[in-house]
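One protein chain is absent from this view; the other protein chains keep their places.
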Amino acid sequence: MRSRIFILIALAVAAAFFGASQLVANNYLFFAGYTVLQFIVLATAWNILGGYCGYVNFGSAAFFALGAYSTVFFHKTFPMPIPVLIVLGGLVSGIVGFGMGYLTLRLRGSFFAIATLALAVVLQTLIVNWDYVGGSRGAYIIRPNTINLAGYEIPYIEYLFFLMLALAMFAIITARTIERSRLGFGFATIRDDELAAEASGVPTLRLKLIATTLSGALMGMAGAPFPYYIGFLQPQSAFALDYAVNSIAMPMIGGTGSWIGPLIGAILLGTIQQVATVTISSAVNVLIVGVLLVAFVIIAPNGLVGLVQDMMRRERR
Amino acid sequence: MTGPLLHIDQVSKRFGGFVALDGINLDVAPGERLGLIGPNGSGKSTLVNCICGTLQNESGSVTFDGRKMDGLAAHQRTILGLARSFQLPRPFHSMSIADNLRIPLLYAVKARKGKHLSAEELNIHCVEYLRLVGLDHKAGRRPRDLTQVEMRKLELARAMAAEPKLLIADESMAGLSHSEIEDILKLLMELNARGITIILIEHIMSAVMSFSQRLVVLVSGRKIADGNPAEVMRNPEVEKAYLG
Partner (left out) sequence: MDFPLELLINAIIAGVLLGGFYVAVTIGISIAFGMLDIVNIAHPAFIILGSYLAYILNAQFGIDPVLVGLLMLPVFYVLGAAVYQVYYLSFEKRGQEALRGLAFFFGILFITEVALVLVFGVDYRYVEAAYIGPAVHFRFIDLPYRLLIPCVLALAMFTALQLYLGRTFVGRAIMAVAQDQGALSLMAANPIRIKRIAFGISIATAAMAGAFLIIIQPVEPSVGREYIGRVFAICVLGGLGSLPGTVIGAMLLGIVESITATFYGPSWAPAVSFGFLLLTLAFRPAGILGR
């Protein structure tokens, strides 16, 4: 499928989705939907570095929180419309991703993974001790009730939902474009055999830096609107381990080989978690994610997409 | 150009207390067919790794095509025209055989030429290299579907696809039948006729003797002989190293 056609289809799906949400007009769905869309972005972003290149990032929460806290910072310093904040959040996280990559990507993948854990904790400690953005007490961002767009008064949560929908589409289109490009090929060689990739002329360090920066930037963009969504931002909620687990579990359960896996994983797990939080408890729902992650990683390493592919291959014979 | 294509000057490499290479001096002329032999553990693969940038030598220098290679990453050396096959095949498992060959074309050759190859050009090149090693009938398969011998051929084809000036073939013939060895030798001779300098690292003496214009012997990290193959084999030190 040519990329242009794909983009048109994606836009059509998104528009249909948005239109349907207008008909239902249930506020809760917007809140829940925002969370799922956010996970789509995080899972897709994680997969660019994790699934395509094979480098595990345990610190997704760090990049997400950087985006959120850059919003808080700018909100206090120089208020700006959210789309601009999204771009800024992406820039901040992208730069940090680049910096961290520069320091650690020359080492083995396992060292990089450990370094990402370290980064999350260091950043959290820095933020907790930084009073301008609220420190450990947290920061309030008053979310207006509505926003005026092109003459229409739209409920703010719908506006946020729409922004996150656009961001999710952007993430998916980016991932798919990369997959089919020379860059994506290069990423795959890094995952398969980095030494052989170097010997074949692939500039592995440069590509890994691109992946880390892009992945971090996308996560930061997902975090930028979060303070408006949640109203009160505390380090515990921004840096919550949930983000790290989910951004790993969703691509691994969905399938790390392509953009479809994180999408499926995010929708499936995101929905399960929303249901579980409401019906059972929020601690149990997070436990479910952990158990599913371990189970899938052992039993179905190629995720749901892999299982479907295996079934199709068997039917063909 | 005048002067050697590859100039190795007092290259040494240690691993902790173990000296893998001890002051290696070696020149390879453009268009030459060099054979490199030595007992297991003599440092042949370490030397290849230092030449190609997979490892960095502690002292001494490697000069290729008039340029010093010190500090250059492996991919940069490949772009400049150095290619090698790995002793233990290292294919890209998640892609087809044809795509394995597309990688050096997409990266090494493209960086060198500075422009993109079209999809058709890529296909043509891939098929050509696959046909040269006799793997074109398996172009769409994955590396896991190949036999050990076929994987070695793929390894060689991938090195060739980088369109190098100097190709280092690291024990590509182990386990091959007599006719398969002949095929590989014919292929290497053909590449050499096209102007590619070749360093052949092998244990199969008949292949090395028939192929090499010059023979170098490495023992315990030191070069103990360098010259005409027949004369080198008559060298008493070489006899001692091989026959004990």
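By written order: A and B. Residues from 1 in each chain.
To be clear about the criterion, a contact is a pair of C-beta atoms (placed from the backbone, for glycine too) under 8 Å apart; a residue touches a chain by one contact, two chains touch by 3 or more.
Since we're looking at a predicted model, the values are computed, not measured.
Shown chains touched by the undisplayed chain in the intact complex: A.
When the missing chain is restored to the complex, the residue among A:14, A:29, A:91 or A:113 that touches it is A:113. Counting the whole complex, the residues of chain A in touch with the unshown chain are 50, 54, 56, 58, 103-104, 107, 109-111, 113-115, 117-119, 121-122, 124-126, 128-129, 136, 241, 244-245, 248-249, 252, 256, 283-284, 286-287, 289-291, 293-294, 297-298, 301.
We adopt the following convention: only the chains that are shown with their structure count from here on.
Rounded to a whole number, the gap between the C-alpha centres of chain A and chain B is 43 angstrom.
Every residue of chain B that touches chain A in the complex is listed here, in rising order: 52-54, 73-76, 78-79, 83-84, 86, 90-95, 99, 102-104, 106-111, 158-159, 162.
For chain A in complex with chain B, the residues that touch the partner chain are 182, 185-186, 188-189, 191-193, 195-205, 257.
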